[in-house]
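Removed from the display is one protein chain of the complex; every other protein chain stays in position.
Each chain gets a letter, A and B, in the order it is written, and its residues are counted from 1.
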Amino acid sequence: MEKITRRKFLSVSLAGAAVGALSASGQALGAGNFMGYPEGMGVLVDLTRCIGCRTCEAACNREQHLPEPALPFDDMSVFDEIHHGGQKRRTDENAFTVVNRYDQAQGKPVYRKIQCNHCNEPACLTSCFVNAYTKTREGAVIYNSKVCVGCRNCMVACPFRIPAYAYSSALNPVIRKCIFCYDTRLKYGKPPACVEACPQGVMTFGHKQNILKIGRERIRTNPGRYIDHIYGETEVGGTAWMYLSGVPFEDVNFDVSLQKEPILANAQAFLSQVPMVLAIWPALFLGFHRLSTKGNEDVDENIKSSNREESQS
Amino acid sequence: MRSIVKNGYQPVDSPVDRVTKRRWGFMEKLFLGLTPREYLNQALKNPFNWILGVIFAVGFPIIVYRFIFGLGSVTHASNDYPWGLFLGFGLFVMVPLSASGFLLGTTVELFGRKDFKPIERLALLNGLMGYFFAVVYLLVDLGQPWRLPYPMVVAWGTAAVLFLVGWHVAIYLTVQIMEVSESFFEWVHWPMAKKFIKRITIGLTIAGIILSTLHQGALGALFTYAPSKVHPLWYSQEFLWIFFFTSSIFAGLCMVIAVSTVVKKAMPWRCSEEWLSKLDSQTIGLAKGASMALITYFVIKLVGIAHDNEWAYLATGWGQWFVLELAGGVILPLVLLGYGIRNERVGIIRLGAFVAVAGIVLNRLNTALITFNWDLYQEIPHILEATIAVTLFALYIATYRFILYRLPILYAWKPLPVEAREGVTERDHVPGALGQPAAAYRDMTLPD
Partner (left out) sequence: MKSFKGITLILVVLAVSLPFSGMARNLDLPDTVILDKLVNLYQGAEFDHEMHTEIAEDCTLCHHHSVGIPATDEKCARCHNTESVLERVACGDCHAVEPFSAQYLSEKEAETGLYHVDKPGLKAAYHLNCLNCHVEMGGPEGCEDCHERTELGDAFYRSGSYAPKGGGRGSAH
């Protein structure tokens, strides 16, 4: 009788440990410590230079072989479009980057380009249970459509609401988002199509650490022109695409209340409990069982009753 | 069914037909001892089946449509609201309501409270049904459902909370199938298999509570991926998983009370006298457990607000909605259950249980859909999406009922009487349960 109990205990613990080994995640660095690979590239987007010409949208459309748009890329009426819920345009399955216009109370409107920010510790990558996302050494956050199951957790996780889903496809719906032109350009040391196409030099491409310094220097040497903050430097653990603005960031619909820690850190609070529960629960509940069933008598009641039935049938 | 029962029909509840003293065949057990025609007749006479029929007639074509034309054809194809009712209701609501499996398993097997044994099987089945249909909802929701095994065998994203949820639900489903299979093996008379299950019951139960603690919590942890999107009153970075786990306790217990109430009213003929007689006392016991979980949950919700200093939010519109959810979904059931326990009014307890279940539905829908993107805009699910959700829920009820009609869950499977053990088989020509010969059917050679 004793042997069976011990065997049961061991088998349950081993099963627990096995599941624990599968589900616990080991990390060498705490969240928020990874600022990108040293050779990682970045882009500084200077909103004071953008004139809303949409050349970047056209360049992306061509580079990524996106379908024909509803309107030509030199049609500025798109800035007046109002989408579901009173929203301006956002990225979707056929547009990896969009420019929106934000009219200001005073002065000229400000234009803002939206695309994946290629975070240092991306929430999409963190939340994907088939490891479909990769942060490459060059800094791009790319996506493997061959393993994607379509759970859309990455869309829930992205604080910038960038990944879009190809809902229109029945047979092969996948996530669609800016990949920093990795396959065609970044891998070969070339800047992405939108950066190259921009006539106003809105985007400055280079090693992330360098463009951060450029951004700081621009703020310093142009007093009064920029808000003293580089958006993306610290937000959700830092991003590779960063922004300078001449007007407060919230006036251009940036979320300024985002946390500093990467999104990964939020799930860590729970995930660190997992191996603890897996290790402690077996002994805890087996202990409860022993304590509440007055020793060995009832432990094997299931065995006894099944033996009884066996003799009856 | 009731009219047939009135005419003297006795539902199959033992391996042997009491009237003819022969063993039931599998097909006969499937048709509850009726002939197929009798079975069809009673089914057609049941008005509930008409409602189910309409729902299925409308819903199943829409489900087929979804798979032919993609998710965009039955949802708003929203990139801002990637998760809709399929996950919001099918997963996030149904999983906590199915927590009854591990709760009653732990109560009876681990804590040795044999006084809850009669309702244990219903609780285990409730758990299995809920999780199984959560997977069905998931298959409808996934963009590429044929890739469901991918996180198991193709690619591992081990840092993802969803990875844990996926593995746990898969393993726990296996555990639950094994736990419920005990009654299945009784019903089909495979004693060796049943004995095997009984041997590993303790192990299964411990595995069940480990897995359930983690994945009930993990469903809450999923929303910590979107701190800026869920309203602060519903969100807590440190505690959301604890909120979900604690609420799953009273969710599961109250769901058992609720289901047992429905079962008692809708299929009393299937419930044995013993089961019915013990039901009230067990209901009170379950209510005691649920009320402890309810008050605990209320307190930890307050702790959560205090921790993040969110008191000011209570004065807003969303705050009022939050107070309504707590008042109606937690305090009201707590009061009802408390009153019912104190005064032994089982009817009040049952009412409280239904209100608690509604509260869980509201809380999960709030977290996943309603307060999600609270600072963006509200999204009302597509009518086709809602229709599919209703259809799958109707299928859940129908499957639940199918099993309850047959397996020894609401009644105890009587052991074989001595005579029947002497090898009399069903091939002997004998009349059916209602005393009427159904010769054509009986004379068929039944497959082994």
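By definition in this document, contacts are C-beta pairs under 8 Å (C-beta built on N, C-alpha and C of every residue); 3 or more make two chains touch, one makes a residue touch a chain.
Just so it is clear, the model here is predicted, and its values are computed rather than measured.
Trainee: Just to verify: which one of A:G40, A:P191 or A:P262 makes contact with the chain not shown?
Mentor: A:P191
Trainee: Considering the whole complex, which of B:A77, B:L219, B:V346 or B:L365 touches the chain not shown?
Mentor: B:A77
Trainee: Considering the whole complex, which of A:D103, A:D183, A:E217 or A:E250 touches the chain not shown?
Mentor: That would be A:E217, which touches the missing chain.
Trainee: Even though one chain is hidden, which residues of chain A still touch it in the full complex?
Mentor: Touch set of chain A with respect to the missing chain: 49, 51, 53, 55, 58-59, 61-62, 67-75, 81, 83-84, 89-90, 92-95, 98, 167, 188-191, 195-196, 198-201, 204-207, 210, 213-214, 217-218, 221.
Keep this in mind: only the chains that are shown with their structure count from here on.
Trainee: Please report how many Å separate the Cα centroid of chain A from that of chain B, as a whole number.
Mentor: Centre-to-centre distance between chain A and chain B: 34 Å.
Trainee: How about chain A: which of its residues touch chain B in the complex?
Mentor: Touch list, chain A to chain B: 4, 8, 11-12, 15-16, 19, 22-25, 27, 84-87, 90-92, 123, 126-132, 147-153, 155-157, 159, 161, 163-165, 167-174, 255, 257-259, 263-264, 266-267, 269-271, 273-274, 277-278, 281-282, 285-286, 288-289, 292-293, 298-299, 302-303, 305-307, 309-310, 312-313.
Trainee: Note which residues of chain B are touching chain A in the complex, please.
Mentor: Interface residues on chain B, with respect to chain A: 67-73, 75-80, 82-83, 106, 109-112, 142-145, 147-148, 150-151, 154-164, 166-168, 171, 189, 191, 194-195, 198-203, 205-207, 209-211, 213-214, 217-218, 220-222, 224-229, 237-238, 241, 376-379, 415-416, 421.
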